[in-house]
Structure formats: structure tokens, C-alpha cells
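Note that this complex is displayed minus one protein chain, with the remaining chains in position.
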Amino acid sequence: MRPSGRAPDQMRPIAIETAFTIHAEGSVLVSFGNTKVLVTASVDEKVPPFLRGKGQGWVTAEYGMLPRATHTRGSREAAKGKQSGRTQEIQRLIGRSLRAVVDMKKLGERQIVIDCDVIQADGGTRTASISGAWVALRIAVDKLLEAKTIAEDPIVDKVGAISCGIYNGTPVLDLDYDEDSVAEADGNFVLTGRGQIVEVQASAEGATYDEEGLLRLLRLARIGCTEIFAAQDKATGR
Amino acid sequence: MRPSGRAPDQMRPIAIETAFTIHAEGSVLVSFGNTKVLVTASVDEKVPPFLRGKGQGWVTAEYGMLPRATHTRGSREAAKGKQSGRTQEIQRLIGRSLRAVVDMKKLGERQIVIDCDVIQADGGTRTASISGAWVALRIAVDKLLEAKTIAEDPIVDKVGAISCGIYNGTPVLDLDYDEDSVAEADGNFVLTGRGQIVEVQASAEGATYDEEGLLRLLRLARIGCTEIFAAQDKATGR
Amino acid sequence: MRPSGRAPDQMRPIAIETAFTIHAEGSVLVSFGNTKVLVTASVDEKVPPFLRGKGQGWVTAEYGMLPRATHTRGSREAAKGKQSGRTQEIQRLIGRSLRAVVDMKKLGERQIVIDCDVIQADGGTRTASISGAWVALRIAVDKLLEAKTIAEDPIVDKVGAISCGIYNGTPVLDLDYDEDSVAEADGNFVLTGRGQIVEVQASAEGATYDEEGLLRLLRLARIGCTEIFAAQDKATGR
Amino acid sequence: MRPSGRAPDQMRPIAIETAFTIHAEGSVLVSFGNTKVLVTASVDEKVPPFLRGKGQGWVTAEYGMLPRATHTRGSREAAKGKQSGRTQEIQRLIGRSLRAVVDMKKLGERQIVIDCDVIQADGGTRTASISGAWVALRIAVDKLLEAKTIAEDPIVDKVGAISCGIYNGTPVLDLDYDEDSVAEADGNFVLTGRGQIVEVQASAEGATYDEEGLLRLLRLARIGCTEIFAAQDKATGR
Amino acid sequence: MRPSGRAPDQMRPIAIETAFTIHAEGSVLVSFGNTKVLVTASVDEKVPPFLRGKGQGWVTAEYGMLPRATHTRGSREAAKGKQSGRTQEIQRLIGRSLRAVVDMKKLGERQIVIDCDVIQADGGTRTASISGAWVALRIAVDKLLEAKTIAEDPIVDKVGAISCGIYNGTPVLDLDYDEDSVAEADGNFVLTGRGQIVEVQASAEGATYDEEGLLRLLRLARIGCTEIFAAQDKATGR
Partner (left out) sequence: MRPSGRAPDQMRPIAIETAFTIHAEGSVLVSFGNTKVLVTASVDEKVPPFLRGKGQGWVTAEYGMLPRATHTRGSREAAKGKQSGRTQEIQRLIGRSLRAVVDMKKLGERQIVIDCDVIQADGGTRTASISGAWVALRIAVDKLLEAKTIAEDPIVDKVGAISCGIYNGTPVLDLDYDEDSVAEADGNFVLTGRGQIVEVQASAEGATYDEEGLLRLLRLARIGCTEIFAAQDKATGR
């Protein structure tokens, strides 16, 4: 029995509210149950130094958690003077996940910077970030297409992400904090709209798992991503 | 004529939404027009080292702005590895403003940490932060009183803050970004519910001003704070 | 009765010694009683990046306090690896105050960097810094005029600064450390030679104050600045 | 055809030289072909603050790469003043991998710190680090057992790691730098001696992959780990 | 011929002004010609962690240079966020030099922190710092003896320092900036009142030198230190 009473393959309610803030080219508030992340996509008409003059674009991401997004207050990274290893790991994952579905030549020499700021955390902040980030990116790119700044759509597929894990011996989908903190194994799966794998990160915590365990987690992830892709379609009106 | 069409002494609409997030002891989303700040109050049962064993509490604040809260993306302070001088100036002001209305003996040996994170900026983020922070603090302290963790109310008055400035030669109340960026003078006023001054910070920008100018700004600030105190009362149900 | 035996509107003796060091274009040792600040003005024939090619100059300031300028040794900011919020707040104030009386077009594309280093502290270090910095700036600009590097005087007025506060219920002028550390309210006033206000920063400490209190502090500040302007005239031989 | 002429499921030669340095409780130089990592295990009779008094131990890891371990010189992290996101990601993975096979209660209140310093890099530095680190840990723990500092062996299994990827459309084992830099997909697999999965990190680079692709990589990893476990046995004389 | 017209073995005028600032237990302004350093000695009734409970004291030093102490403005180390290698090298030398003449047992469990801040630089700032620091230390220790805080004098000898170098092929004493910047070799010599060597640091710059060269520099240093010890005696009234 899951603490939330959900079935093993049951997601939390997903909501993707667009235009949550006014300045960014793309802006969404994405919620997976009590996990809420504000994601913005900012178009920058410059690429990073290593890409200058190469005729291609770039997508990158930054991630942060507000100090009191969590049960107990965490210290502010800006005040501590550095981003934690966890923060850097997550923002690198978000960037890689989005780049996997973008054709950088078609984007042209410009960069889209994704900012994911967790306003409230209840497990799965990195996967909610990726799932929401795709929508923010989609909206920002649509504006570039409408303005004819770019000629062809550089986004080649959707991308969604979800965590699965083994809780009390049972594989479960979309772990919340209560589950995540005691799960025996825990994986983050990033999948494309066509069902391809972009990234799998699955760790044993305490207990190890076998190949069958990995496949069961992956199958749950597919179920979850189907729901995420539907929510993305609804948010972008497609 | 103000860009927004407001009268010189007209505030933007104020909204203070409580319980915006679930984990913090006090949590509000405060809006002054398009300026939106998420404020949380976190109770920490420890005081900073310089107060240990002195039988009194402390209230402090941290401030941040999400990278894309503004028209163009600003760099993330956590990634740059330090808080700007502006950020530190603002968070020191918020802390001082709240401490002016709290009896630290009655609070007991505990600290309340206020986090003000600007989600969307359109001028006046520091004054919106102070005005919202008082509500978050009030809610957090009410929980301590209800739980009988503290016996007597340590909050001795309300505190609100507003910016006023000279725009096109006219003193105006509650500057938005369009006004703020070209104002000849610009002041932040922190007042108590009883009309006392907690802090005045008024700077000339380009032009200087005289004593009469300062007084006219202060009078506008009183008008604005009356409205802020009403919004605070409404938010806390008093 | 003030600890120093001064009358409420009595300043400490002011001294502004020019040419205190030999390398800087402008160099003064400014004393307000036991508060002593070494101020240098350095002319840099380059402007900061945000002003390049705009045909105008810039004036900026940095502030520091020697570790044993104070009663007990403070830690060295260079060794700690960062400037405190207080330091940044002060150096931003000094820069703004000087810029208020400089015509940046007439200065041309060059920067003047003011360094204020407190050698001995007894209250009022930021206001002494501003008052002395104007003299260092004046001397550096005079050299540029003499060398015909610039054609017209970019300095449009004098600027001086003084702190006032409420001590034992009485408004007093030019607080020293003994007063500052227990004052009920404390303000820094930056005024021009023509009597205009450049900046007011007045905070309640413990007790709040009213409009009349603010005006009484401002009036004391005018008295003090008259004396400061005389000392500036004497130092620059005008 | 692989650049090295190896068969798709062929590892590079593995060497694990023990007692490479004299001071550490465990010290090995591990080589996978031209990738060479110096790994030391240091016993510290103190646990980190979050574990004090809990009657259990801890295993953690730090990772570094000498500036000229690579084809072109990389900048020194100590000189830059921070560890990169990649470095932090890797050292967190090494620590988690080892902790998965250690019974922290049996280790007692002490910490073992693993240092992995890459002397020469040719792909697979993180997996070579993990595979070598287990040997260094094993040697250090054996000394604690011999000295009867701890009563029961806290190491419950071996752990090894290897990278696999899709190169020119073919899944290949143990990627070297020439393959790694152009692989379509790239995964790091951490397995226990009993064949359980500790961690899977598989990313698409350019192209995505499907479930069958993931399983083929995992099967290659099992082949590689068999060889690693044999090399570990040989190094520890078991 | 030296640029200053001095004879090869001629020092610049030395001045050691005591009680230059009021708060520190010892405070001197030391000048070697145009090189001026403000040195303070601060008594701290705590020793650093590595000495706690060992019944002995410590003497340490910090060094800084005001940004415009030099011909062209240098950047402020506090603003850059770190002390340069040169700064650290110098402050370590000052600390070692003073500790060589202090009996730490007799000092008791307290620390004396020496701050050397260069107000004006014209070569030889580190040796002026050491020579002046001894006087500041002597004054601070005398106060401890007068107050009977310590029973026996922990200072066992004087210490002085001077630079010598080979300029245009000739060994010269007490290099100023014009000489220092083009000297073929350059050495700093720290000697005790009894003529013992505390530290020699002699570097070739461009040309190398031989044993005879080293001895000639050392002999010049002895001449210089005799003068320094006399100035120290005069300053301390002995």
C-alpha cells in the first residue's frame, strides 16, 4: 500500500499552467501532485563561446530550489556561494534531455536557456522540471516560428520524464517524497514521444536490483510518460 | 500622465494570497500589480551564534530574484557564486524592517527566517517583499501562539513598505518598472501600522530634490501604507 | 548630555589633509574626530563595459576598513574571500552620491575610481568617506582640467554627508561610536552645496520615529554640511 | 570495426597494481588500457556530522583529474576554485556504488574516504575508478579486520563498473576515448559480484535508443564485469 | 649610480611613528623613504584551534596593500574574492619572522595578530612590514607585561628585515621601486638583533648570481639592519 493510497502504476495529478509569468518567451508552472516547478524558457540571440560561428544553436538549463520548498528549510545556494553537486547533476540532466529532441542547425545561432525553480517539493522535482521544460521550450520556439525568426521547427519530438522505484518490494510509478525517502531503488527515466529512451538513471538505495527489476521500472515509466505527453499536448493546445 | 494611466497617488492592485505553499510555517504570494513575490517564514528553534543563551529571538531575511523574473534574463546568483550588493542591501532592509516591530524577548530563543523570492518583477520588489513578509511572519507567529510554544504575542505592530518617486516632475506613488527606470528621485518608505517611520531610503537619480520633495514623497507613502495595512488585515483575517 | 560633551548640534573637528599619498591623482586623509579615512581618486582612461562607446564617463567607489580600525579586530575581507553586505552597501552609496554632482558627458570616456579605506573608526565612516571623496575627486578632476584632458568642469556642485540620530531622546549631529551603538534612530544624509538632498537613509533602531523626527534630523544635517563644505573649500583652496 | 581493432564485446587489458603508494591504508593503480587511476582508501576514525553517535560508518569518495591526464591540458580545479559539475557527479556515483556493498553498522563509527585521481585518461575513468576503488577499500578493511579494530567484515559483495555504448550502430563494451567521443549512446553500469544492478546511467547522445538497446548494453556490461571481478580477485589474492 | 643618488650601502630615511591609531594594542606607521606601512598588533585572548590547551601562544600576520598604494591602481583583493599568491607569501614570511624571536610558552595561551597594510609603496614593503611589526609587537607585549597579564617577557630578541639586490652589476642596499623593477637579483634578509639569520630569500631575476654575490648581499643587509635596530630602539624608547 502506497502512503498516498495510489495504485502502483498510478501517477499523481499533472497540471501544466502556461503563461504563469509574463516576461519569459515560454513560462509554465508544472505540478505533479504537490511538486510544483516554475519553468521559463528565455531566448538569447547569442550562443556560448564554444559554438560561435558554427551555424547552430544550443539549449541549456539551470535548476534551483527555493529554500523553503522542502519540509525543513535548506540553505540558499546563492548565499552559500555555490551550487551543490545535486543541483549541477540535475541541471545537466535537464539540458541533455531537451537537446536530445532539438535539431540545433534548425534552431540557428541562438541559445534557449531553461530555468527550473522548484517552488514546492514532494519528490520528482527533476522529472517534473524536464516534463514542464519541454512545454516552455515548445512555446518559446513557437514564438520564434510565428515571428519567422526561424524557418523550420527545430523540435523533433516531445520529451517527458518520470521517476519510478521499488517501494516495499513493489515497483511503483511517480514516487512522492514519502516513498522516495525509503525506496529500495529509484530511477529516473527520460523518454521521447516516440517511445525512445533518452536517459535512464537507476540507483539501488540499500538493496540492489536485477535486470527484471530495471525492465519493470522502465515499463512503468512508459505508462507515466503517456500521461505526461497528453498533459503536454493539452497545455500547448495540440 | 503615468504610463499605467494611474493617478499620482494611486496604488497598483494589491493581493496577498496566503498558504501559497504547504511546508513553510507562513507562506504568501504577494502581488503589487505585476510584481509578484513568494514569501515564506520558517521557524528555526535555534538562534544565530551571537545570540545564544541570551534569552531572546531573532528575525532575519533572505532575498532572491528568479533569473527570468525580469524583462531580460539575469544571471543566477547561485551559479555566479555570490549575491550582488543590491541583493544584500535588500535582504538587510527586510530584516531590519521586521525586527522593528518584534519584541525579541517575547519571541524566545528561536529564529524566524523570511525568504522573499521574486517570481515576477515590475518595480517595487523590496517593498512588496516587506509588506508580504509581515503577513508570513504574522501567520508563523500565530501558529507558535496556538501551539503555546510562546506565551505572549511578540509582534507589536504591523509594518508595510512602499516606493514613491518623482516622475516627470510629479511625485507619484508605487512606481512600476517603466516609471522607476526614469524617475528623477526614488524612495522606499517603511512605516508601522501606527504611522511611525521605520526606515526612509530616498535617492536622487540624475536630479536632486529638496526637503519639500522628501515630505511629499513621505505623504504619498502614508497613503499607500494605509492600503497595504488593509490588505494585510484582510489576508490575516483580522 | 552626549558622551563627548558636545552640544546636540555640534560636529566633531573636521580635517581634510590633501596629498596624503603620492601616487593617486587625488588623495586625502579625512578626519571627523577620531574617524580617519584615507581616500584616493584614480583616473582610469577606460570606462566599464556597459558604457563603452557612449561618449560619457563614470565615477565609482570601493570601501574597506582595516581590520584593526575598530575597538576589536574585525576579520580581513580579502582573507574571508568576500565583501560584507555592509561594505557593499556603503560603497554603492558613495558612488551614487558622487555621481549626483558629476556631468558624465563632460567627464568624457574615462572612469574615476574612489577608494575609501578606513584607518580608524569612531562612527560616521561612510559620511566621512563621501565628504572626503568629493575633495579627492575635485583634485583629480582639476588635474585633468589643467592638463586640458577635459575641456569643461564636469563637477556641478559640492557634495557632503553627515549622520544624525536620536540619542537619549534628543536629535544629535555627527554621531560617534558611543552614540551610534545605542542611538534610537540613525540617519545618513547626503546633501549638495546648494542644499539639495542627494540621499536620505534613516533607520529606526529599537524605537521608530515620526515625520517631525525625520525633519529635525534633516535640519541638523544641514548644519553639519555647512561646516563640511567649508572644510572642503579650505582643503581645495577655494 | 572499432578504432582499437577490438571485438564489440572485448575489454581493454585490466591491471590493478596494489600498494602503489605507501601512506594510504589501501592504494591501487588501476588501468583499463591507457586509462590509469590512482585510488587510495583512507580510514578516518570520525564520521561526518550527520552520522555522529548513530553507531554506523560511512564511505565517501572524491575524484579529480590531473590537468594533463587528457589530450589537451584542462584547467586545474583547485586553481579555478571549484569542482566542475562533471567531477561532482562522478564522485557522488563512486560513493553510492561502494556504499551499496558495505554494511555500515559493521563498519562502526568510522569513515573510509576514497580518492580517485586520474593520471591518464582514455575513456571510462569513472568506471575504472569504481572498479579500482573496491580493491582499495577491500585492502583497507582487511587491515581493520587484521587489527581487530572491527569484528565482522562489513563488505558484503564485490562491485565493478564498466561503460558500454552504441558505436556506429553496434553495441560495444568498454569504450575508449575515440569511441566515447562519437558514440550514439553511452551507458555506465555498476554491478555487484552476484550480478545485481547497483546503478545504470545510460544517455543518448545525438540519437535515442530503445529498450532492446538498453538490454544489449546491460548484457555487455555483465561480460565486462566478470572480467573485472576476476582482476579484483587477483589483486586481492582471493 | 642609483636613481635616487644614494650610495650602494645607503638606506632610505627610516621613520617609525608609534600610536598612529588608537584602538590597537600596538600601532605604528613605518616608513622607508616613500614606502609607508601601517602596522597594528592586536591581542586576542584565544589561540587558533591547533594550539588549544597546549599552554602556549601564537603570533601570526596578515598583509594587504591599499589599491592605490602603487603607481597604477591595483584591484582590491576583497572585491576579487581572494588574496594573491604574493600576498600570502608575504604574510607567511612576516609571521615566521616574528615567531623566530618570541618564546611562545612565555606568551601564554593568547594570540597576537599583526596587520600590515601598505598605504604607499615604493619597494621593500615586506621588509618594512617586518621591521615595523616588531615595534608594534613590542608595544603590545609591553602592555601585557605592565598589566601583569604575562609574567616574563616572551620577546627574546629584535628582528629586522631589509632587501638588497644587484642593480646594474652592483650590490645595493634597500632597493626602491625604480631599482627593484630592473634589478638582476633581489634578496630579502631577516636578521635578529644579535646578528643571526632568520630567513634569506634571494632570487635571480634574469641573471643568476654566485656565492660571493649572496655574501655581499648579506653583508649589506647587516649594515641596513643595524640602522633598523636603532630606529626600533628609538621608537620604543630603549
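We call the chains A, B, C, D and E, going by the order they appear; numbering starts again at 1 in every chain.
Basically, a residue touches a chain if its C-beta (ideal position, glycine included) is under 8 Å from a C-beta of that chain, and two chains touch if they have at least 3 such contacts.
Being a predicted model, the structure only gives us computed values, none of them experimental.
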| item | value |
| --- | --- |
| Left-out chain, listing which of the shown chains it touches | D, E |
| Given D:Val30, D:Val113 or D:Ala235, the one touching the chain that is not displayed | D:Val113 |
| Chain not shown: contacting residue from D:Met1, D:Ala79 or D:Ala147 | D:Ala79 |
| Residue of E:Ile22, E:Leu215 or E:Ala230 touching the missing chain in the full complex | E:Leu215 |
| Absent-chain contact - pick from E:Leu38, E:Val118 or E:Val198 | E:Val198 |
| Residues in chain D touching the chain absent from view | 21-24, 27, 34, 36, 38, 40, 42, 44, 62, 64, 66-73, 76-79, 81-83, 87, 113, 115, 117, 119-121 |
| Residues of chain E in contact with the chain not shown | 82, 85-86, 88-89, 91-92, 96, 100, 187, 192, 195-204, 206, 208-211, 213-215, 218 |
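In the analysis below, only the chains that are shown with their structure count from here on.
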| item | value |
| --- | --- |
| Chain copies touching (chain B, chain C) - same or different residues, decided at half shared | same |
| Whole-Å gap separating chain C and chain D, where each centre is the average of the chain's CA atoms | 59 |
| Interface hub residues of chain A, defined as touching at least two other chains | 81-82 |
| Chain-level touch network, classified as line, ring, star, complete or other | line |
| Complete list of chain pairs which touch one another | A-B, A-D, B-C, C-E |
